[in-house]
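Take a look at the structure below.
The other protein chains are all here in position, but one chain of the complex has been omitted.
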Amino acid sequence: MDNVYALYKCRVLRTYELTDDVRLFLFRFENPEIAESWTFVPGQFVQLSIAGMGEVPISICSSPMRRGFFELCIKKAGRVTSKIFELKPGDIVGVRGPYGNGFPVDKFEGNDLLLIAAGIGMAPLRSVFTYALDNRWKFGNITVINSARFGKKLLFKKELEAMRDVAEAENIRIIQTVTRDPDWPGWVGRAQEHIRHANTKPEKSYVCVCGPPQIYTDVFNKLIEHGYDPRKIYVTLERRMKCGVGKCGHCIAGSSTFLKYICIDGPVFGYYDIISTPGLI
Amino acid sequence: MKVERQIRNDHLARIEGKAGVVVEIGEEVKAKITVTEGPRFFEMITRNKHYEDAAAICPRICSFCSIPHKLTPLEAIENALEIEVTEQTKQLRNMLYFGNMVESHALHLYLFAIPDYLGFPDAFSMAKEYPDLMKNGMELKNFGAMVQNILGGREIHPENAVVGGFGKLPNQQDMENIKKAAEKVKEAAIATVDFFAEYEYPSYVNMPRNHLAIKPYEGYGVYGEEIVASDGFSFHVSSYKEHIKEEVVPYSFAKMGKYKDSPFMVGALSRLVLNKDLMDGTAKELVTSYEKFLKAENSFANNFSQAIEIVYFTEKIMEMAENIKIKEEKRVMPEKHDGKGYAVTEAPRGLLIYEVDIQNDIVKYMNVITPTAMFLPMMELDAKKMAEGMWNDGYKDIDLVGKKVEMVIRAYDPCISCSVHVIKL
Amino acid sequence: MRYVKLTEEKLYDFLEKLKEYGKLYAPVKISDKFYDRKEIENVEDIAFEYVRTIMPAKKFFVPPKEKMFDIDIENGEYKENVENVEPFVLFGMHACEIVALRILDAIYMDEFADIYYASRRKAGIIIGLSCLPDEHCFCNLRRTDFVDIGFDLFLHELPDGYLIRVGSPKGHKIVDENPSLFTQVTQKDIDAFREFEEKRQKMFRCYGSFDNIRYLLELTMNDEFWDEEADKCLGCGNCTMTCPTCRCYDVQDIPSIDGKEAIRIRFWDSCQFRSHGLVAGGHNFRPTKKDRFLNRYVCKNSYFYPLGTSYCVGCGNCTYFCPAGIDFLGNLLKVRSVGEAEVKNG
Partner (left out) sequence: MRDKMKLKIGVHGLTSCYGCQLKMASIKELLEVVERFDIEYWYMASSKGEIKHVDVAFVEGSVSTAEDEKELKKIRENADILVAIGSCAIHGGVQGMLIGEEYKEIFEEIYGKYEMDFEGRIGEPIKNYVDVDYFLPGCPPEEEEVVYYLACFALGSYPEEKDYPVCSECRRNGYPCILIEKGEMCLGPLTVAGCNARCPSHNVACIGCRGPLPYNIAWFDSLAKTFKEKGFSKEDVRKRMEIFGKQYEKMDEMIEKVFEDEGGETDQE
């Protein structure tokens, strides 16, 4: 029997500074067979292990279409992530996964796509976004709302910025907004305030939301106000995790009538799961 | 007095606790041991505590002798409440105490003293050139620690030793392990004696000294109630206040003990001077064949005496571990709730006296006199003698004199933490 | 099902025989009040009267602390530390404990099988033993008071021995290989078995349905009495550690002093601890003691789909081993808001 906690060796190929405390890392599997066969669904995550330091769950933020390579975008937050932050090209890490359910991207096909991210929440959504770009013909209009408190904290700011003009022509709208930065030349205000600026048609849109738990209620209310279908709203949730595979119990959330593991039943949940379960957000 | 030269070290290294030394050289030589370690007022914090809690606080006076600082108050409390512990408890406590002797002496000799003898700033650099020597030291220390861990529950602050006995008794297997370990370190113990039996003591510190030690209940033991002095006098521990007086000096948080108004010595040397005839086994043989190193008038002989004791106590532990048959028994709980009690034991550094007054299970008064507080004046005198002798002999290198002064201080193995936690007299 | 009888006289022979199938673990008295399962040398040490052990049987399958990997830091290599587990026999498993193990099985082996758990589970032989409840037991409400599967043999007390249900191929093997130990079950034995079961059923603290408890709990989470109860709680985690189905664990890497190696260990954690719900950046999903206190009620009473039961098997350990004396069942009964007496009569 294989050990689910066993790790695949991955090599860091490139690192890229996104903000002062968030970096993007490009990895490749050392074993060519695994590099060939390993795949995932946007919204899934991996357990990333630094020998002698520990493991952390990290969402994959690249598109599954690029075999053998994947990107992780990591915020320096504590013990392990600080160490990850110091990784240099050529360093080896351990990876296992992918875990979690991911976004139901197959269902999204043929519809418009509205992605709403706050802060580090952009990481999993970037995977959905790049997946959609790689399969552009399968989707209708796309809007990405990327928000942060300050301009310098916006993740993938340059990447999104760079494609803005081309994007409009492709029916992709990019809204980068900040809440507390007077010097920011672009949009201001919280993510939900820009739902009205989206190019997506509420009645035929799927919506993915990711950010700190506090924003969800507001975002939901706004979405419904604008006529988005609650059945087509998805969020990804976060909890402390040690195993990623439904054993360690840390990510169990919800209430006695709907108790879920964020790691195997989530991290992606639908709107009705959320509102019928106290304690989930 | 016009001070020509001054030796000043505010923070003596390689001793337990924080103290300094100031030697002023002028027409005459003066020496002060400044104890700057803050006072901790153990009398206050044990007062009004349940006796169990008070006994648990006492070891925190000093880590090097936390076993004596647990077993002595236990004895005082048991005397106060008229608890007669079982023979097995007495045996095991002895063994525990002996374990502490071995560890404490080994630590002191190898970590603190021997680097002096060989001219290293510390044991770590010494270990590079004398790895075997250091290995001996570590082995002995680990052996002592093992005995304390098994019997005391921990090598520092032994929570397993409690009023009336032990929390958990060791088993026969533990005894077997202790015996084996003791056999293994015996060589190292003897090697320690050999090391010190090569050393010529500086004669500057030769002087007549009064030594005080316990009259052991049995053998060369650590428990007793009579205190004997080398001047022939002896007294019962309950009258300790009449015979040992303490003074306060402005430069020290430790009080200074005097016997018959003069400095006196306690510790390994004093014990050997007074009780060496009670020894047996290898230690006895060694002390007889190396008799000339046992100089009652020279404090450096204390290190040699410690080495002898390591051998003795290691062998004793081995014997006891071999002979004891552990039987399940419960702690003896007191029927009385009030009483006054005294206890004196031989801590590694010398006499340790506890007095306690319990009312309704609550400690109303507790007093402790530690060995370091007793020998501080003598140590000061030795520091002075050392500096004076060297100076008069023409040594003008003040650093060298300073080093030697430190060395004589270290020979005592002073325990500053103990000394400042001395409680009201 | 196959039934055989073990007569009183053969009991110790039987236990002795069990040793041949693996290391024998059974409950023994470890102190004035407590029992625990320990390795048995002398079968006469075994305590049959025990109600609960201080460490639940999960300790044999998910040890309180275990090493998962030896790590070579410099080369980033992880060497798994899966022991080759020798067969062992757990004697005296009560029905609720066996269900609890089946819950753990589903968690640990159904999806993303955990090899550490599985290798031990494969090696374990489970010998059940009938029991009589004390005031903290409520397995009847959880419907775990009688098990159909999950054991190799199950011994039901009779006045003169045991009626044994044989529950697995391993169980058959033990019976087949030792014909001299067992006899046929007689009508008298069946009557005695029935009597025992009836007597046992009458001894529970309360009766009725508990199926709605998770809804009632959800609806009463804001009731004031929870504040009082949470206030009593010490946050010590005894309840979860002694729970046969609680299995939260924490993982930590412990580097060696030379920085070349490390070990990755896992050890029992508890949702009653502050860091259980804490994430980087300082956000805590269960910031207050009350949140953590309620989390256990929520978790234990939720529906466990694979088995169609709740996570709680009604063993009463959490109440018995709570130093603050918090009554888990008592609180659930409050949620059901019926006085205990009424329940008993109902």
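Letters A, B and C mark the chains as written, and numbering starts fresh at 1 in each.
FYI, a residue touches a chain if its C-beta (ideal position, glycine included) is under 8 Å from a C-beta of that chain, and two chains touch if they have at least 3 such contacts.
All figures in this text were calculated on a predicted structure; none of them were measured in a lab.
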Chain not shown, its touching partners among those shown: A, B, C
Given B:I7, B:A31, B:I57 or B:I227, the one touching the chain that is not displayed: B:I57
Among B:V3, B:M207, B:V248 or B:L400, residue touching the chain not depicted: B:V248
Contacting the left-out chain in the complete assembly, out of B:F124, B:Y217 or B:F233: B:F124
Interface with the unshown chain - residue positions in subunit A: 52-53, 79, 82-83, 86-88, 91
Touching residues on subunit C - with respect to the absent chain: 30-34, 36, 54-55, 59, 64-65, 73-74, 231-238, 241-242, 252, 254-259, 267-268, 270, 273-275, 289, 321, 323-325
Hidden partner chain, residues of subunit B it touches: 11-18, 34, 36-45, 48-50, 53, 56-57, 59-64, 66, 107, 111, 115, 121-124, 127, 134, 138, 141-142, 145, 153-157, 159-160, 162, 166-168, 248, 250-251, 253, 255, 362, 406, 417, 420, 423-424
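Here is the rule we go by: only the chains that are shown with their structure count from here on.
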Overall pattern in which the protein chains touch one another (line/ring/star/complete/other): other
Farthest chain relative to subunit B (centres taken as mean CA coordinates): A
Inter-chain centre distance, subunit B versus subunit C - centres from mean C-alpha coordinates, in Å: 52
Inter-chain centre distance, subunit A versus subunit B - centres from mean C-alpha coordinates, in Å: 65
Residues within subunit B bordering two or more other chains: none
Subunit C to subunit A touching residues, read off their complex: 68-69, 71-73, 75-78, 80, 82, 107-108, 111-115, 118, 213-215, 217-218, 221, 246-253, 255, 259, 261-262, 266, 269, 271, 275-281, 283, 285, 297-299, 301-303
For the subunit A and subunit C complex, residues of the former touching the latter: 1-7, 9, 49, 51-55, 77-78, 81, 92-94, 212-213, 238-240, 242-243, 245-250, 252-259, 264, 278-279
